[in-house]
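Missing here: one protein chain of the complex. Every other protein chain is in place.
On to subunit A.
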């Protein structure tokens, strides 16, 4: 996936993130609440670090492994990543 151009709109990032989280939790994507802290929907600290790996692979950027600790919901993460991706020129 790395290196290909991805849609970096907030909506696109949000639905991709929700998809990854649903994958890790083995739930349907509709069940993922975008405003609930990830840790409350079952995504523990280690998953959160795995998620940053997925982000790096998909968007070909480096993010802090603790990204999801500081932006702990799907919406917060999507907003943060949109900001990062929008400014990478």
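One rule holds for everything that comes next: contacts are C-beta pairs under 8 Å (C-beta built on N, C-alpha and C of every residue); 3 or more make two chains touch, one makes a residue touch a chain; residues count from 1.
Methods note: contacts and distances are computed from a predicted model.
Considering only "Acyl-CoA dehydrogenase", "Cell shape-determining protein MreC", "Tripartite tricarboxylate transporter permease" or "Tol-Pal system protein TolQ", the record for the omitted chain gives "Acyl-CoA dehydrogenase", by its UniProt protein name. When the full complex is taken into account, the listed residue touching the unshown chain is A:48, out of A:13, A:32, A:48 or A:85.
Touch with the hidden chain on the side of subunit A covers residues 23-26, 37, 39-40, 44-50, 52-53, 56-57, 62, 64-66, 69-70, 72.
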